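Omission of a single protein chain aside, the complex is shown with its protein chains in their original locations.
For reference, chains read A, B and C in written order, and residue numbers begin at 1 within each chain.
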Amino acid sequence: MSQEKKYASIHYASYLGLDRVLDAQHPRSASTGKEAHDEMLFIIIHQVYELWFKQILHEVDSVMRIFSSETTEERAIDLAVHRLHRVNEILALLIKQIGILETMTPLDFLEFRAQLFPASGFQSFQFRKLEVLLGLKMDRRVAYTPYAYYREFSPDQQDEIRSLEASPSLFDRIEAWLERMPFLQIEDFDFEKKYLQAVSGMLERERQAIRQSDYLSEEEKNMRLKMNGDSDTFFANIFNPEFHGQQIAQGNIRLSYRAALSALLIQLYGSEPLLQLPCRLLNAIADMDEQLTTWRYRHAQMVLRMLGRKTGTGGSSGHDYLMETARKHQIFLDFHHISTLLIPRSELPELPPRLKALLGYAYRPSTP
Amino acid sequence: MSQEKKYASIHYASYLGLDRVLDAQHPRSASTGKEAHDEMLFIIIHQVYELWFKQILHEVDSVMRIFSSETTEERAIDLAVHRLHRVNEILALLIKQIGILETMTPLDFLEFRAQLFPASGFQSFQFRKLEVLLGLKMDRRVAYTPYAYYREFSPDQQDEIRSLEASPSLFDRIEAWLERMPFLQIEDFDFEKKYLQAVSGMLERERQAIRQSDYLSEEEKNMRLKMNGDSDTFFANIFNPEFHGQQIAQGNIRLSYRAALSALLIQLYGSEPLLQLPCRLLNAIADMDEQLTTWRYRHAQMVLRMLGRKTGTGGSSGHDYLMETARKHQIFLDFHHISTLLIPRSELPELPPRLKALLGYAYRPSTP
Amino acid sequence: MSQEKKYASIHYASYLGLDRVLDAQHPRSASTGKEAHDEMLFIIIHQVYELWFKQILHEVDSVMRIFSSETTEERAIDLAVHRLHRVNEILALLIKQIGILETMTPLDFLEFRAQLFPASGFQSFQFRKLEVLLGLKMDRRVAYTPYAYYREFSPDQQDEIRSLEASPSLFDRIEAWLERMPFLQIEDFDFEKKYLQAVSGMLERERQAIRQSDYLSEEEKNMRLKMNGDSDTFFANIFNPEFHGQQIAQGNIRLSYRAALSALLIQLYGSEPLLQLPCRLLNAIADMDEQLTTWRYRHAQMVLRMLGRKTGTGGSSGHDYLMETARKHQIFLDFHHISTLLIPRSELPELPPRLKALLGYAYRPSTP
Partner (left out) sequence: MSQEKKYASIHYASYLGLDRVLDAQHPRSASTGKEAHDEMLFIIIHQVYELWFKQILHEVDSVMRIFSSETTEERAIDLAVHRLHRVNEILALLIKQIGILETMTPLDFLEFRAQLFPASGFQSFQFRKLEVLLGLKMDRRVAYTPYAYYREFSPDQQDEIRSLEASPSLFDRIEAWLERMPFLQIEDFDFEKKYLQAVSGMLERERQAIRQSDYLSEEEKNMRLKMNGDSDTFFANIFNPEFHGQQIAQGNIRLSYRAALSALLIQLYGSEPLLQLPCRLLNAIADMDEQLTTWRYRHAQMVLRMLGRKTGTGGSSGHDYLMETARKHQIFLDFHHISTLLIPRSELPELPPRLKALLGYAYRPSTP
């Protein structure tokens, strides 16, 4: 039996397509007759990034399918959480990986940088695709050049991006799933009303703590009271559908009123069996958002160090542009802001027994 | 011989003062009769931070002593680099450590947060001291409350901070050491002149690459040329003592003209034996600056997640304040900007043999 | 109001007991008149380890309480998993932390090592306590000196260790909890029988794959068949209570037959809502066991590098002793071995509908 056929059937090298993967490194500096040693690192680390992006897309796609249908089964949420955790492990690695690129000195980079022009990381189709899938909207993008970012891609890729931008993102699907949640109002239990009562009680206690402090000067007390006053207003407003609507209209908030309420319910009662998975899901998404932001910061820092104030090969302003994306390309910010609304367990409204039972398991130690 | 005396002389526990260290955890929530399980983590992780701050101060102090004298010996620079590497290892750990605090949910934090008021991380004397030692100037500080930050500390601590602010910082000492460097002008070698000649040659080649590109539209070419034009201007300006002086006056730059020249020389000829250590030193400082910035970002993210838009127990605006410090409290930014001035080795002016010899070792294989 | 009282009530420094924590570093080399710079690192890193050990004990204690009672509530398992995850985050940090100690060169260590004798890490009471709580039995301990390890501790500490060794460990409590699991036999569903049928079917298919391989030589096929034969025997044996009993008697296995069965059921059907938490619990314990083992290896490597073949200040053989503990002090090995018994989902016996329903949530979209 021939080596080839044998390999084709079962060898490690053929299974992994190593003939192609390990033959795709062609330093351009070699063509100049004087190969720059570090260009190999530059090529390989970017190929590794793209491989991981493919894996992340594989996971995110499967998570989006789980939240595509009208009825999302709990069993499936367990899977979604598991896969988002994997994405987060990968993102943590990609952040650490920047440290390897930083073993290349700015001088070593300059040995071949001119060869790259005008290729640029902005041309990574998979990363753009990921941003769109997660929910980065065109109108929130920081423009790094005077012309639209589509032109970096082939016609087919442009069509794919455009159609993805026209379809519901992960953000949209999670929002829809939250809006479908049935527990905001069950029989005589009105979560919104109960919660607002609890909040005002708590805020009153906080105001007293300030007034009675023997550490703060009068001036400071007033400052603190004003601050709490603000958050009081905020609490009141956030639960005012009209105000919330205005905030969305002004682009300060994206998450719908009802979805925000459900997210809050989940965070507050996340230890009830039926809400444990939804709670872990929201945390996994917040983790992912946080890691992506960290990755952008580290990337910006690395560029600052490598290039100082030089412009990127793609023509961007380099560091400053990347820092701006780190701030403006954050997608799930509203999920972090839910924390603003949390209150101590001791202040939590008791759930009615009937609801508590519904949120538990079918099995009871008393059962068979 | 008594257990006590024996221990006093040599036991692990007495050597580490564990009786005190492990008896310093007193959750305030316990006093309310209902101890919050996670307050222990909150206390211990902050104590660990403070222990590491003490270690970092121990290393930074020793590095500052090395650069205090008029003549800094090479042997000593090796030590300084070694200790800054240690500081960077510690900072990397402190960044990772934030992940442990993030295992505390916002709800668990709220169980005891009210007890902490008005104590706050802003009251960490060691961290303030570190910032001042490294070179964070009062006028660059982001104010988080209407009143000066001194009042957080005891009178003695206030005096110590003020006297440190009045003495040369690590930034000042490194700058002075760079200014003392003797190699900018040796006999007929004038680094500044040679370098500027090399730069203009390189920029001309870059402009040609843009003009001849068959990928860019005319519009884009002009944009690129304008950008390079800018960096051309920048190159010209940075080496204009007057312009540099204005930049310093306006607070855009801190590093003196001569120090910047030396730093550039070191980066460009860092492979010469005598310049290897200075080069590693500048990189270690840039690493430290980068890590401190990363730590601030991660800290800000963690606060966003824990509190959303709530105000800090210390009365700051929380997340927004911390993000601003991450941007404005960076101390060694000018050292990153040196990269703007780097050019490929192929463009580097040759060093005269006499200077090259001086930068080498006394020993020559030919010698003994 | 006096500075003191004010601080006593609320300042960051007093809350954290920094006056004691930051005053507990007394390098012994200082007494020789020539302080070794790196002894400070040696002291502080060990104090940090002890602080984290206290935190780990705080979490492990709470987990043990959860599994102390006859009836462990699901809500509580969620908490146990959450806290074990925290322990694992901490252990990951402690492993990384070894890298900081490795910034101390062997020569720098020798500057003060003689001062430490005969103090030693073996005298860490908290670490011993942790080992005992988790379930490390006296008879499995590697002896590092001719005399028992108790004598390192004060009489009170010795009593505490002895009483802990006499009480149920975390291993014992998890085992008991697994034995209590009600799902091995419900009505006509006999997990053990169903599983064994599935296994024999799968093994037969594997044997065929080997026989039909056109890659393997006859010799290799026989070898493979023999290997599988072995695991076949193993499968058969593991589910033979007598054989299992012998293995326990010989000290090859610790986990009881019934507990092993429950652990297997949990791993195989871990996606059923009611089994999700138990499954995450077993994984968290396996993680913890793996991390502790990694920590021991890294510790042993660090000692090898620092001391080579020198003996430890405590009188142990240093590296070799630590390597042996890494192998023999692993406590939850049987939980890793469960994987030997896993089979593909496609081979899994279907659960009877009645049982499937019991393992689900009380709430059904159809319900209210």
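Quick note on the criterion: a residue touches a chain if its C-beta (ideal position, glycine included) is under 8 Å from a C-beta of that chain, and two chains touch if they have at least 3 such contacts.
Note that the coordinates shown come from a computational prediction; the quantities given were computed from them, not determined experimentally.
Q: For the full complex, which residue in A:103, A:212 or A:250 touches the chain that was left out?
A: A:103
Q: With respect to the chain omitted from the figure, which of A:30, A:43, A:198 or A:362 is a touching residue?
A: Candidates A:30, A:43, A:198 or A:362; residue touching the omitted chain: A:43.
Q: For the chain not shown, which residue from C:268, C:284, C:322 or C:358 touches it across the whole complex?
A: Of these options, the touching residue for the absent chain is C:268.
Q: Can you name the residues of subunit A that touch the chain not displayed here?
A: Touching the missing chain: residues 3, 10-13, 15-18, 20-26, 28, 37, 40-41, 43-48, 50-52, 54-55, 58, 62, 82, 85-86, 89-90, 92-93, 96-97, 99-100, 103, 116-126, 154-155.
Q: If the missing chain were put back, which residues of subunit C would it touch?
A: 34, 105-107, 110-111, 113-114, 117-118, 145-147, 205-206, 209, 213, 215-216, 219-220, 223-224, 227-228, 231, 234, 267-268, 270, 286, 290, 293-294, 297-298, 301, 304-311, 315, 336-346
Q: Tell me which stretches of subunit B touch the chain missing from the display.
A: Those residues of subunit B that touch the unshown chain are 1, 6, 9-10, 71, 74-75, 78-79, 182, 186-187, 214-215, 271-274, 276-277, 357-363, 365, 367-368.
Just so it is clear, only the chains that are shown with their structure count from here on.
Q: Can we say the copies subunit A and subunit B touch using the same residue numbers, with more than half in common, or are the two sides different?
A: Interface between subunit A and subunit B is built from largely the same residues.
Q: Using C-alpha centroids, which chain lies at the maximum separation from subunit B?
A: Checked the centroid distances; the maximum from subunit B is C.
Q: How many angstrom lie between the CA centroids of subunit A and subunit C, rounded to a whole number?
A: Those two chain centres are 32 Å apart.
Q: For subunit B and subunit C, let me know how many angstrom lie between their CA-based centres, rounded off.
A: 38
Q: Express in whole angstrom the distance between the two chain centres, defined as the mean CA positions of subunit A and subunit B.
A: 29
Q: Provide the list of subunit A residues touching at least two other chains, using ranges where the numbers run on.
A: Subunit A, residues with two or more chain partners: 215.
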